[in-house]
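Only a single protein chain was left out; the remaining protein chains are all shown in position.
We just call them A and B in the order they show up, numbering each chain from 1.
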Amino acid sequence: MTAIDAPAVQRDRRKPKRSRMALKPAGIAWILPAFVLSVGVIYFCIGYSAVLSVHEYRGGLELGDAVGLDNYRTALTNPLFWGALRHTLIFFVAVSAVQITMGIVFAALLHSRVRCAVVFKVIIFLPVVIAPAIMSPVHRRVFATQGPINWLLEHSGLDFLAQPWLAQTSTSLWVVIGVQVWSSIGFAFILFFASMGQIDPSIIEAARIDGASNLRILRSLVVPSVRGTTIALLILNVITSLKLFDYPYLLTRGGPVYSSDFLGTYIHREAVALTNLGYASALAILLLVAAIGTAVAMSLRARER
Amino acid sequence: MFETRGRLARVALHVILIILVIPFVVPLYTMISGSFQGEGLGNYLAVLNVPKLAYFFRNSALIAAVTIAIVYAVTMMAAFGFSKLRIRRREVFFWMMMAALTLPEVVLLSPLFKMAASVGLYNTFWAVIIPIAALQVPFTVLLTRTYVDGIPDDLFEAARIDGAGTIRTFRNVLIPLSKPMAVAVVVLVLINAWNSYLLPLVFLTDPNYQVVTLLPQYFQGQYNDDQTKVMAGALLTALPEIIAYVSLQKYFERGMAAGALK
Partner (left out) sequence: MRSNTRGIIATAAVAGLLALGLVGCGDKGAGGSGGDVEGKTTINWWGFAPDVTVGEAYVAAFEAANPDIHVVYKNFENTDYAPALRPALQSDQGPDIYEISAGGNVAGIQLWTDYFHDLTPAAEAALGADWKDKFAPGYIDQLTWPETGVLSALPLGGVGAQMFWYNKTMLDDLGLEPPEDYAEWVEQCKTISDAGHTCMAMGAGGDMTFGTELLRTTTSSVDTGYWVRALKGEASWEDPVFYEGIDILRSMIEDGIIQSDAIGVQQYPEANNTFMAGQAAYVQMGTWYTQYGGREAQIVAAKAAGISDPDPFVMMPMMTPNLGGEKPGMVAEVEWGFAVNPKSKNIEAAEKFATWFTTTQEGQEVILKHLDIGLPALAGMGPNWDEIDLVDPDVQVPAYKDMYAAAAETSETRQLHLSQETANALVVAVQEALATKNTPEEIAAKVQAAAVPRP
């Protein structure tokens, strides 16, 4: 049990194993409750959005004119749409890299013998718990021109790096990324902490007797064993990045000048500020396609490996 | 995980941990000190004096408890099914569920309202519990399935050879072995149910049905914004979540020490 498979990875691709699979009891009844609950509720919403997306709809009692795929065409030719996707990609890569690395590091450190481990766990966990709406004014204070970050930079000889983080189109996206990393490491930590518990201590003990160092064990033993969790987190990150709304909205409103705009804030702006509900629904359907497409592609790649 | 032989290594381990934790502490410190600015402890008293505060907590606890119960039950079953049982076109089912994760809340609001109103659940807790559970399930199934994949098939086969039926295998093998992930699932669903804001706001009109996320409204409005009390309220609201996490964590570590995963 060294490698944990990705969700979509079946180890039984080869024939002899498939026959063994046939011996397994049927499982459809077991997934039915979950399937009915989520698919039953949310697919109605997806269908509803799909209908709106081919209409002009400004929020009245009646749908407006049917416009075919016009809303989709407008979206796909709109630089704001592609800008939002670009931000999403940068965000996904940056957040995933830091979140997963730090999640593994913290989980490994806290699986070691540490004094006051609970204190550390609570500190890492707190950011996950506190709602973004509450935390955002605090983060705005932290990144303010007179805030602690610039203070630290100015007092550590890095004053040339101090800048109005929230007021510049060049830095606003990085503020959003930083805050998201801050609030999501704890989440990765919980999952890695749980899945590291699956590693057989005797394997680690054996490696240690062979003279492997701590870092070596982490790299060659621990990281591969939690690969399944890593892939699950990446898939979740694809989806959260694509529909990201809370932090960019609360910290920067996607600005200045759309520099930290995401599909989630774009959809919100079209649906709420501009009441283009048909267009907003088309964006939501595009988001759905993009999220599922990327996630399936990712898990197929994981299967190939 | 890391073994530290000798004092020096142990000190180094702690120093690294403390340094890594500093970026977490800065905003938390800013928040906690912010909650004591202005009227100091008075901020907390003001929060505690919000009328019907007990209802807020009771309702949130209720919504969270039922959501957790539902999500836990269906997630464990689905993870078992997806990972260890025979299902045709399982990936199709799996990705159909994942698709339910992707719609943003603002788009969901209108159809959910239509649905709740048409089946007469508007202004009942179910109008909040069912959508929250529906939105959490794909997420928890994805995580738990990955985890259950990591439990060796041999254990399940051994149970079957011993003559255990599927239900008994589920109860006696899967449930105990997936406890660490169950803790994670419970905590995650708790966070999401406890912090849900827009759904309770829109679907629960009865004043006795208010939930904790509506607390900041008392200190934040059109032309005023008392961040000191908002933060005090946020810290009080976060307490149950932290307590739940810490106590579950302890339980889960005991489980590991007992050699549950061997």
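General observations
As a convention for this text, a residue touches a chain if its C-beta (ideal position, glycine included) is under 8 Å from a C-beta of that chain, and two chains touch if they have at least 3 such contacts.
No experiment lies behind these values; they were computed from the predicted model shown.
Screening A:107, A:271 or A:302 against the full complex identifies A:271 as the residue touching the chain left out. In the complete complex, the hidden chain is touched by one of B:25, B:92, B:175 or B:243, namely B:175. Among B:13, B:47 or B:66, the one in contact with the hidden chain is B:66. Residues touching the missing chain, restricted to chain B, are 34, 37-40, 62, 65-66, 69, 72, 106, 109-110, 113-114, 117, 122-126, 129, 175-176, 179, 198, 201-202, 205-209, 217-229, 255, 258, 260 (touch as defined at the top). Looking at chain A, the residues touching the absent chain are 59-62, 137, 140, 144-145, 164-169, 252-253, 255-259, 269, 271-275.
Throughout what follows, only the chains that are shown with their structure count from here on.
Annotation: 16 Å between the Cα-based centres of chain A and chain B. The touching residues of chain B, counted against chain A in their complex, run 1-4, 10, 13-14, 16-17, 20-21, 23-28, 30-31, 34, 70, 73-75, 77-78, 80-82, 84-88, 90-91, 93-108, 110-112, 114-115, 130-131, 133-135, 137-139, 141-143, 145-147, 149-152, 166, 170, 180-181, 183-184, 187-188, 191, 195, 197, 213, 216, 227, 230-231, 234, 238, 241-242, 245-246, 249, 252, 256, 261-262.
Against chain B, the residues of chain A that register as touching in their complex are 1, 4-9, 21-22, 24-31, 33-35, 37-46, 48-49, 102, 105-115, 118, 120-131, 133-135, 137-139, 141-142, 148, 182, 185, 187, 190-191, 193-198, 200, 204, 208, 214, 217-218, 222, 228-229, 231-232, 235-236, 239, 242-243, 245, 263-264, 267-268, 271-272, 277, 280-281, 284, 287-288, 291-292, 295-296.
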